[in-house]
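With one protein chain removed, the remaining protein chains of the complex are shown where they sit.
For clarity, chains are labelled A and B in written order, and residue numbers in each chain start from 1.
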Amino acid sequence: MYVAVKGGEKAIDNAHGLLAKRRRGNKDIAQLGVDQIQEQLSLAVDRVMTEGSLYDPELAALALKQAMGDCVEAIFLLRAYRTTLPRFGYSEPVDTRNMRLQRRISATYKDIPGGQLLGPTYDYTHRLLDFKLLADGEPYIDNLPSSSDIDLPAEELHCPKVMDLLHAEGLLQNTTEQVTVGDITREPIAYPCKRSEWLQTLVRADEGFLLSLGYSTQRGYGRTHPFAGEIRMGYVEITMAIDELDFSVSLGEICITECEMINQFSGNQQQPPQFTQGYGISFGFCERKTMAMALVDRSLQSKSLGESTDSPAAQEEFVLSHCDNVEASGFVSHLKLPHYVDFQSELALIRKLREEFFSKQTESDITTTLTSKAGDRSE
Amino acid sequence: MKIPSVEAEPLLHVEGVNKLYGINRGCQEIDFNLYAGEVLGIVGESGSGKSTLLNCLSGDVPPDCGQIVVASSVGDKVDLYQASESRRRLLMRSEFGIVKQNPRDGLRLQVSAGANIGERLMAIGERHYSRLRDVGIDWMSQVELDPERIDDFPETFSGGMQQRLQIARVLVTQPRLVLMDEPTGGLDVSVQAKLLDLIRSLVSELNLSVVMVTHDLAVARLLCHRLIVMKKSRIVETGLTDQILDDPQHSYTQLLVSSVLTP
Partner (left out) sequence: MNNQAGYNFAYLDEQTKRSIRRGLLKAVAIPGFQVPFNSREMPMPYGWGTGGVQLTASILGEDDILKVIDQGADDTTNAVSIRRFFEHTAKGIDTTTDTAKATVIQTRHRIPEYALTEQQIIVFQVPIPEPLRFIEPSETETCKMHALEEYGVMHVKLYEDIAHYGHIATTYAYPVRVNHRYIMDPSPIPKFDNPKLHQNKALMIFGAGREKRLYAIPPYTDVHSLDFEDHPFAIQQWDQCCHLCGSDSSFLDEIIVDDEGARVFVCSDSHYCQQHANANNFSDNAEVHS
């Protein structure tokens, strides 16, 4: 005899308990510290801050701990927390020319004023698992530079921006007009949207999604001939203008990565050809993200540049509606929720249609038998 | 072909229309009238501005200047680009029809032939399924498509058949004005011939008014009462088809006519 199922509350409580147990893991092993995550898994922390849209390394590290290392879940935690924070204003625009550089490279010139500063990059490492790390031994490379040359601000190193150099020669499209910048966390975007709105959307977008889209533009789905004009990573000061004071107040420093791509030039009879550009930026050191973002940014400009928008990366609505992993994972995973009422409706319909299908078949079988018996050709 | 009687008021009045994309690219200083029951051909080589003009007439591309005025079915005159977008789109949906050069651009590929034909009727409020189906079957016969294929998808039809389907889809609401962009372009010669025949009989049966863009003078001669000859964005000659083709006045028209291959 069927009895209605009850006990959803209890089940949820037990699930929470099981989760806590699994998160902690083997109690004989030392518990992971939030400080350890912050220090030693900093790239994960940087990704969570960037896509979580909140610069707070400690909270991002906490989110990673709470989420058992699942970046997308950690990003969600940080975004949800962000919702609760009061907004008291906007900072002044950051000028990355004044960045306190940790890394700065350009693929477009062999050498540039200030030089190519490799910084702490995985770029030229050989991807060999370091078993000394497993044994908790010393890391592979230990001949680190002792001086702190690379901590000097850009001007002292004479690191002008490559884009500025190109601009001075008139080779770059002018993108320095004053525009009113929308805020996507205050007003939902409407299509077609402004570049400032899609740039905001792309910063918090899923790195994997942007990576694949950017990759597709390199493989022929659209073509933007990208060159890495400049990639910078380092610390910038955040300042804020306060109404009651005559001067701006410094709120401190954050670490960011910025990528400026130089792309396919455009021009026509009226205008001389100029390079176009793509822009990427992240909190922390999410270099791959900034490069992918710059490729997609340029691709989204295809429409305004009169280029074909056939490729997926050039389609504004497609890219921007699907790039947020908090939205995407929420909706994909919502399929786990009960859908049995709607499924019931589908069951009823499909059963009816099948009944009709088979009874029609039976009818036509009978007809065929009758007509062939009568000696006519069937069909 | 019979020459239609000219009514006092034109169905379509085009005055001083310019739409340029560069020096002499596009169309400029376009003036003409179209009367009910007429088939007007716009001929010229590629790049002459025929398609630009058609895009302006279809309500898709606003001209830089000039007027395009249509006489609507309720009797008033509507300046196409002064009217609200709402009015313009309604006109395009119900009183105008556009047959595109590539039928795939003018059809809904993910729905059946019957749905394609019925859509314009549904858009103006037809809510009876059987009636829609009957109209679909009827029109498929009219355009010489097998009515048994009413539930088939456009993809499963050949190019020529897709074009017929597009014509049915457009004509089902008996639009007062039909714009055609190279309706037989890209089709096999024999398929073209059949299609032209179909268009000719539909035009005469339904007393359609048509503006047809074509680079093919043979098509023009067969279907059009009057011609406008365009060269490098301008109209260089207009007149009755037979007169223009048999006795071209402008040197460019002469060139066009003389370059037509004759069997």
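Just so we're on the same page, a contact is a pair of C-beta atoms (placed from the backbone, for glycine too) under 8 Å apart; a residue touches a chain by one contact, two chains touch by 3 or more.
Note that the structure is predicted; figures quoted are calculated from it, not measured.
Contact with the chain not shown here comes from a single listed residue; of B:111, B:191, B:218 or B:257, that residue is B:111.
Within the set B:36, B:98, B:132 or B:229, the residue that contacts the chain not displayed is B:132. Among B:123, B:240 or B:255, only B:123 touches the chain that is left out of the view. Residues touching the missing chain, restricted to chain A, are 1-2, 4, 6-9, 11-12, 62, 76, 79-84, 86, 185-188, 190-192, 317, 321, 326-327, 329-334, 337-342, 344-349, 352-353, 356 (touch as defined at the top).
Residues of chain B that touch the chain left out of the display are 85-86, 89-90, 93, 108, 111-112, 114-115, 118-120, 122-124, 127-130, 132-133, 150-151.
Criterion: only the chains that are shown with their structure count from here on.
Averaging C-alpha coordinates per chain places the centre of chain A 48 Å away from that of chain B.
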